[in-house]
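Apart from one protein chain that is not included, each protein chain of the complex appears where it belongs.
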Amino acid sequence: MQASSRAAETLFIAATLGLLVFGCHRGPADAEPPTGRVVLIGGRLAPASGVEDGEWRKVAKDDANTRFSGLATITPGNVATLRVAWTFKTGIARGHEAAPLVVGSTMYVVTPFPNRVHAFDLKAPNGTPKWTYEAHPEARAQGVACCDVVNRGAAYDDGRVFFNTLDDHTIALDAATGRELWNTKLGEVARGETMTMAPLVVKGRVLVGNSGGELGVRGWLTALDARTGEIAWRAYSTGPDADVLIGAAFKPYYAGDRGVDLGVHSWPPERWKIGGGTVWGFVSYDPELDLLYYGTANPGPWNNEQRVGDNKWTSGIFARRPADGSAVWFYQWSPHDLYDYDGVNESVLADADTPNGPRKLLFHADRNGYLYVLDRANGQVLSATQFGHVTTSRGVDLTTGRLNYVAEKQPHVGQTVHDICPGSPGAKDWQPMAFSPKTALLYIPHNNLCQDEEGMQANYIAGTPFVGEAIKMRPGPGGNRGVFSAWDPLGAREVWHIDEDLPVWSGALVTGSNLVFYGTMDGTFKAVDAKTGALLWHAELDSGVVGQPITYRGPDGKQYVAVFSGVGGWAGAVVPAKLDVTDPTAALGFVNAMRDLPQRTRAGGTLYVFTLP
Amino acid sequence: MTGALDPASTQALAISILWWVFFWTGLFVFAAVLVALVVACVRGRRRARREGSAAEAVPERSLEQRRERAVLAATVLSVVILIGLLVASIVGGRYIYGNPSPPLPVKVIAHQWWWEIQYPGPRSSDLVVTANELHLPAGRTAELELQAADVIHSLWIPNLQGKRDLIPGHTTRLSILPERVGRYDGHCAEFCGLEHARMELPVFVESPERFSAWLTAQRRPAPAPSTPEAERGARIFTKGPCAMCHTVTGTDAAASVGPDLTHVASRAWLAAGALPNSPRNLRAWLSDPQRLKPGSQMPPTGLSESELDDVVHYLGSLR
Partner (left out) sequence: MRAPSLLLLALLSAAGCRRERRSFSEPSPLQARVERAEPLPSGEPLSHFLDNAWAVSEGARLFGWYNCAGCHSLGGGGGMGPPLRDGAWRYGGAPADVHRSIVEGRPNGMPAFGPRIPDYQTWQLVAYVLSLSGRLRLDVEPGRPEAIAIGKPPVMVSKKLPSAEPLPEAP
C-alpha cells in the first residue's frame, strides 16, 4: 500500500514536471533582440537644409523637419532666468497643437476650430495684434473630427499665409493685411473628412492632406497652386495606380510594393474607397533629390478582419515629385495595420558622412514603436530599432522590409487581446521630434501606453465613425505614460531619457546652444540640456501643453521662445470636451489612461512668449 | 431526399455508413438479446417444471459452469462488438474530419437570423461576400471556417456533413467533399432566438464549371441601374434607410450589419429561406418584414408605395 502510493506520487510529480517543461516550449522568447541593424557607425550628421535666419517660417522650421534653430542667445547657463515676455489668450478652450510662424517682424498663429488666424506685430510691444482673420468653418465639422478640433499650424510663402480649416478649406491670406486671396474647398464634411495638418509650400505648390481615418475617409495629398488656389494634382493613398499617381517612375525598394493597382487588389472589393490612409502629418522636402516625403495614416476600419490584405498604400511613406505628384518610392511601416498605427509621423532628413561615402538619410519614429533609418533616395530600410516598449511585433525583416507581427497579439472580433504595446496612439503619435546637427541626436516626445482590445463589427455609414474596436488604454511598463528621450539614430541607441507621468503630446524644439524645449499635458513647459537631459528651467502654464514650441530672433535682436498652451488632442480631449472618465472606452479608449487629467489641468488656450530679462 | 441517410458528400457518406453499421449492429445485438431472453425463459420454465415433477435437480456445479461460460461468451462478444464500433467510428471520423488538400476556403458567419458567406480569392480584391446561399463545387473539398456574430448557432446540412457549432469569438471548422450535384437544405441546429426556425441555408452543389461561373459573376460589382425606376431605387437605397445596414458593392452603401445585397437578385430565397425571391415577395418583405418574420432585425423601411416600387425594381436588377 505504502509503496504504491509513493509510486503514484512520483508519477504525479513527473507528470507535473513534464507539463511544466511542455509549457516552457511555447513559442520563441519575447526577449529576442530586434533585427534592426546599424550600418552607418561613425557617420557625421548634418541637416539636409537650413541657414540660420532667426525666423521660423515653417512649422518645422525647415523642409527637413528638424525643428532646430541655430539661435544661441538663450543658453544652458542663462535659461534659468527665462520669463514670460507676453501672452495672448485665443479665447478657445480646445487642444492647441499649432506652431506659431515668425516671418520678418510678424508672428502668425492659427487656432483650433473655429480656425482664426492672428498676426502679431513683433516690433510693437507685447504682441500687438496686427490683424485677425475669421474662417467661419461649418459647425458640423466638429462632429467628424476624430481627435479634438485641432489645427497643427499654417505655412508662409512669398507674402502669403496658407492654412487649412476643419471643414476642408485651404485658405490663402495676404500676410500683410490678412485679406483672403483664395479659398479652395477640398473635401466633404458629410463623408467624414476634416483637415487639421499644417501645409508645406514647395516650388509654388501648397501641399495639404485630409484627416478622418476613423470615419472611412479616402486619404489624399493635394497640391494647390500658391497663386490661384487651383488644384495642381491630387494623389490618393488607396485605389488604382492612376489615382495614386503611380507611373513609370515608381521604383519601390521592396518587391512587395511592386505590382499593378495594389491599392485596389490589396483590399476586399471596393473597400479601398473607404479605406483611410489619410495624410495629416508633416511633409518633408529634399530640394537636391527633388522629393517630397509624407506618411499615410491607418487603414479603416480599425477592425482588421474587415479588410484582408496589405491595404496599400496606408500606414507607409511616399516619396513624390512636387511638380506632378508622381510617386517615386513607397515603403509600408505597418502592412495590414492591426492597431491604428498611422504612418504619418514626420520624417527628419539628414545627410551622413560615412566611411563608405555620403548617405542621404531619413529618420522616422513610427507609431509601431520602431525608429527607422531609411535611405531617402530609394526607400531602403537601413535600420529599424525599437524605441519604446513593443509586444505587437518582433523586429523588421531588412531583406523584405516587412514588420514581423506577433500572431497572439492580433485582434479578433469577439476576443479580448491583452497587453498590446504600444497602444493605438503608438510609441509616438503626431508630436514631432527635433533633430540637432550639433549633437547628432533626435529628441523624441513619446508615449508609453499599452491597451486591451476587443474587435467588433464596424458598420460603415457615411459621415460616422468606422472603427470596430473596443479599447482600454493604460500606462506601459514602469507606470509612466510618457517619455522624452534623446536618440542616436546612427548608433541606434537611446542616449538619455526622462520619464514623464503623462504622455508627452507636445512637439520638441532644439537650439544651437544645446537647449531642448518641450511641454507636458499638465502645463509644465521645460528646458533641458540636449546632452544630458538635465532639467534647466520650467514654467507652469495655465493649461496643458500639446503645441509645438518655436524660437526666433525678435526685431529687438533678442531670442524668444513661443508655445501654445491649451490641453486637448486625442490624449487631452477628456478635459476640454468634458468626457466621462468612468467610461474606459471613451475617446477610443484613451480616457482610461487619462482619468486623472481633468484634476491636473484645465482647458485653455494661451500663446506664451518667453525671453531673457 | 433530404436527410443524413441520403449522402451527397464523402463526409455524409461516412456518416451514413457509420449510421448503418451502428444500426445493423444494434439491431443484431438487440435481436440476439431478445432471442437469448426467450431461450432463457423457455428453458427456465422447463427446468422449473422438471424440478417440480421429478424433484431431481440438475447438478448445481454443471449449471454454474454453463452460466459462467455464457456470461464469459457474452462479455467477449460485447467487447469485440464495441471495439469493432470504435474502429468504425475512428475510420469514419477520418473521413468526416480528414482534410485532403487543397481545400476551397469558405467562411460562414452566422447572424441572428441569417448566414453570411465569404469566398476568399487569390487576391484580397477577389473576395466574394454573399448571404443565405452556400454554393459548393462537386468533387472538391470545401473547408468551412465557422464564426458567429452574436450568439451560438449550429450549422447542419444533413446530406453533406454532421453538425458543427458556430461560437462567438471562436472559430470552428468543417470540411465537406460534395460528390453529387444538387440542392440540399442547411439549418441552424442550435436554438438562437426568436427566428431560429427561419434560419435556413440552401446549399447548391454544382459542377466545377457552373460553380466557377457563379463565383466569377459574384465577383463583379453590382451592375449600374439601367432604367429610371432602378436609378431612383438606387438613390433611395444609398441615401435612405437601406444603407444603414446593407452593402451593394460599387455604391456608397457599404454597411455590413445586414446581408450583402450586391447580387441579391441572383438568389433563390429571401430572408434566410423565409420566402422565395420574387418581386412580389420582396416588396412584401420590404414593406413589413415583421409580419413575415416576426422579430427579425430588419425593421420596416417606412418607404412610400412608389419608393417601394423603385427599390424593388433596383434590387431586382442586381443579378
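Details
Chains: A and B, in written order; residue numbering restarts at 1 for each.
As a working rule, a residue touches a chain if its C-beta (ideal position, glycine included) is under 8 Å from a C-beta of that chain, and two chains touch if they have at least 3 such contacts.
A quick note: this is a predicted structure, and the numbers were derived from the prediction, not measured.
Residue B:G240 is the one among B:P103, B:P120 or B:G240 that touches the chain missing from this view.
For the options A:T128, A:N183, A:N356 or A:T416, the residue in contact with the chain missing from this view is A:T416.
The chain omitted from view is touched by exactly one of B:V29, B:V42, B:A74 or B:L194, namely B:L194. Of the listed residues A:G239, A:P322, A:G463 or A:G476, the one in contact with the hidden chain in the full complex is A:G463.
Listed by residue number, the positions of chain A touching the unshown chain are 139-146, 214, 416, 452-454, 456-457, 459, 461, 463-467, 470-472, 573, 577-588, 591. Against the chain not shown here, chain B presents residues 194, 240-241, 243-245, 257, 287-288, 290-291, 294-295, 299-302.
Rule of thumb we're sticking to: only the chains that are shown with their structure count from here on.
Mean C-alpha positions place chain A and chain B at a centre distance of 50 Å. Interface of chain A with chain B (complex): residues 216, 264-271, 273-274, 306-310, 412-415, 457-462.
Those residues of chain B that touch chain A in the shared complex are 120, 123-127, 129, 147, 149, 168-170, 219, 221, 243-245, 247, 249-250, 252, 254-257.
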